[in-house]
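A single protein chain has been removed from this complex, and every other one stays in its place.
Which chain is which? They are A and B, in the order written, and residues in each are numbered from 1.
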Amino acid sequence: MNLLLVVFDLALLAGLIGVAWRCLASTDLFRAVVLFITFGLLLALAWVRLEAPDIALAEAAIGAGITGALLLVTLERLRVIIAGRRSDRPDTVPPDPSGPGAALQALHDPPPEPRTRLPALTFALVVGSLLVTTLWHQPDAAGLEPVVDAHMDASGVDHPITAVLLNFRAYDTFLELAIVLVALLGAWSLGRHDRIPARPAPGPILPGTLRLLVPVAVVTGVYVLWAGSHQPGGAFQAGAILGAAGILLVLSRPRRMPPPPGTLLRLGLGAGVGLFLASGVYGLLAGHGFLGYPPGWDYPLIILIEVAATLSIALTLVALFIAGRPEGDDRP
Amino acid sequence: MIANTLTVLLILTGLGFFAAGTAGLLRFPDVYSRLHALTKADNVGLGLVILGLMFQAGGLADVLKLLLIWALVLAAGTTAAHMVAQRTWTHGDFESDR
Partner (left out) sequence: MSGLVETLAPGLLYPTGGAILFALGLYGLIRRHHLVLRILALNIMGSGVFMVLLGIAARGEGPPDPVAQALTLTGIVVAVSATAFALALVVRLARLTGNAIILPGPPDDDAPVDDISRLEHHAHTEAPEHIEPTARSGERR
């Protein structure tokens, strides 16, 4: 039985490495992105194999789903921009098709020059073999699992990963939410909201399916959030599911995006970080240390912060997909 | 014991359908016949795998969750196949398009 598992592991790893290789070697960017999405799904399978269902859930929803949607919409944006500029002013395109002009084709990357092969290969091989040697000679250590297990009673929740995320290492999670927010602010600082270059799909199939799927996605998201306190699930996975539902809604009606009410949107985007910070400062003032919870209040506070974080993550993912500040919103 | 045997049998049959669908995806000449192979074979394959897993479910809630997964994949897969086919119909094959 173990032998079968080893065969499975080897096949999965070979598949992952093969897909990653084909993705990075492809000259057609569309193909590369599709292969990258495949890579993400295979990776989710690897996380299931490693008995980490939380990560598999997040990887499938975020790593494959939302990153894939982001990549595809970016390719379409690039195609529109670059094709538009060329037809606009043909003089900017170098006339020689074999020269560097060929490299400027919108969604193609020419195969890399042969002269960079050897140095790059040597460098990657050296780094890779150093890593492998280090990993194979690493001493066995118990890790932090016993420590987490010993303190589970004090955490307020029953699922160790949620306990680590929202209690033992709440500082990391707080900063992570801040990073997500900063990434959105960075994207917003680059300009106004961009028209989403998707074509409205004719026919009733897509709207009909969405009418069915989006409510189910909302229910699933809330369920995953609630489940996070005692079994795999939690704010990140729930936020990703809700964000994916939002992206589907945005995509299905690219022509008439509902104008988001600015203040409400900003409140939602900042809710996770804000609430986390408020509870952290309260903990500090009440003498439990920064991000410490008052005794007995840990469970309600964790749930409250998780709800806010889910909302913020979902909204931020949709806003990152749209990229750029909302139209008609010229406030700094 | 019977449940385990049924599970193994159903999942193996389902995997056979998946393999057939994948072979079709790889071997068929154009987008429509590939979609045909995928949607037909994989939906049956998934159905059989889900049915097989139901014999291992801990309770009614798990069975319902498995059914929900099946329904969701069916709905999403159908829509995606429809969109791919429609895009091919209006814009031509993917290969010649790029």
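In this text, a residue touches a chain if its C-beta (ideal position, glycine included) is under 8 Å from a C-beta of that chain, and two chains touch if they have at least 3 such contacts.
Not measured: the values here are computed from a predicted model.
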item	value
Hidden partner chain, touching residue among A:180, A:206, A:225 or A:245	A:180
Hidden-chain contact residue, picked from the options A:191, A:215 or A:262	A:191
Touch with the omitted chain, as defined above, among A:24, A:154 or A:284	A:24
Contacts of subunit A with the absent chain, listed as residue ranges	2-3, 6, 9-10, 13, 16-17, 20-21, 23-25, 29, 32-33, 36, 39-40, 43, 46-47, 49-52, 54-55, 58-59, 62-63, 66-67, 70-71, 74-75, 77-78, 80-86, 88, 92, 100, 103-104, 106, 108-110, 112-113, 116-117, 119-121, 123-125, 127-128, 131-132, 135-136, 138, 140, 142-145, 148, 160-161, 163-165, 168-169, 172-173, 176, 179-180, 183-184, 186-187, 190-192, 194-195, 197, 199-200, 202, 234, 236, 313, 316-317, 320-321, 323-324
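As a working rule, only the chains that are shown with their structure count from here on.
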item	value
Mean-CA-position distance for subunit B and subunit A (Å)	26
Subunit A to subunit B touching residues, read off their complex	28, 30, 107, 201-203, 205-206, 209, 212-213, 216
Residues on subunit B engaged by subunit A in the complex (per definition of touch)	68, 72, 75-76, 78-79, 82-83, 86, 98
